[in-house]
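I'd like to ask you about the structure that follows.
Removed: one protein chain of the complex. Kept in place: all other protein chains.
Entry: chain A
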Amino acid sequence: MDTNQYIASGVLELYVLDLLDTSAQREEVERYVAEYPEIKRELFEIETALEAYALANARPLPAALLVPLLVSIRDTMPPTVDPVEPPMATESAPTSPPTADASTALPWLPWVLAAVLALVAAYLYFNGKSQVGEIEQERSELESEFAVLQEECDETSTALQGSQELNQLLTNPATRNVILAGSDNAPGSQAIVFHNVERDQTKFRATNLPTPPTGRQYQLWAIGDDGPVSIAVLDENLDADVLLDVDFVATAGTFAITLEETGGKPTPDLSQLQVIGEI
């Protein structure tokens, strides 16, 4: 596994923030943390950063809140507890600054300067190296963000193109809107057909068709010079918002929907007529 890529993905941050959606995702993180020391180190650093952030945002607590806590724990504690551990708050004492004697300083001065220079060089080297690492990591983060945005952009352009095409068809003067009104079998049902003989296109939307009974499907017919021709068998759970592309029949003068057995039939059963409309 590429642990760097895994680290750069941001999943560890979400884990610490408790924002992963499923327990499977959380378990995956825990497995990797147990397996890869570098992931574990990364995780602990993220935790430290957020800990520091919470501390930085903290407000002082009223001291009065401490009293009931101490009372509660004294109640539960065995009475003989020796305070073995002295309360310690040892900040590590700074090493005492070196005292230089003028007479002795001179002979080893070049060595000291060389050592300081070496330290500076080493610092600059490692600092530069870690910066390169950080920049690399940032680059891979930006790349993944870019990929996400690119994908969204592509999706949006495709959707936009589709909408524009549709818009052109619907506003084209040659397009006929045919409302299919409910028959006696289904007075409340309704659908609409957009039919354009110049562009050889027909589209369909089920504005109000109840779910068909099991074993049945709606079938859409175009009735023209050759009699009824099947132009679509509709999905059982067709969404009313979907605009469907259906087969084009140039001579169609009437559109109708019948309720047929699943899979559709070559000729319509007109006793099962649901909706019908003429151009």
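One rule holds for everything that comes next: contacts are C-beta pairs under 8 Å (C-beta built on N, C-alpha and C of every residue); 3 or more make two chains touch, one makes a residue touch a chain; residues count from 1.
Here, contacts and distances are computed from a predicted model.
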Identity of the absent chain, which is to be given by its UniProt protein name, from "RNA polymerase sigma-70 factor (ECF subfamily)", "Nitrite reductase", "Electron transfer flavoprotein beta subunit" or "RsbT co-antagonist protein RsbR": "RNA polymerase sigma-70 factor (ECF subfamily)"
Which of A:11, A:169, A:197 or A:244 contacts the chain that the document leaves out: A:11
Touching the absent chain when the full complex is considered, from A:1, A:24 or A:69: A:69
Touch criterion as defined above, residue of A:148, A:170, A:240 or A:279 at the omitted chain: A:148
For chain A, residues in touch with the removed chain: 8-11, 13-14, 16-19, 30, 33, 43-61, 65-66, 68-70, 72-74, 76-77, 81, 83-85, 87-92, 97-98, 100, 102, 105-106, 109, 112-113, 116, 119-120, 123, 127, 134, 137-138, 141-142, 144-145, 148-149, 151-152
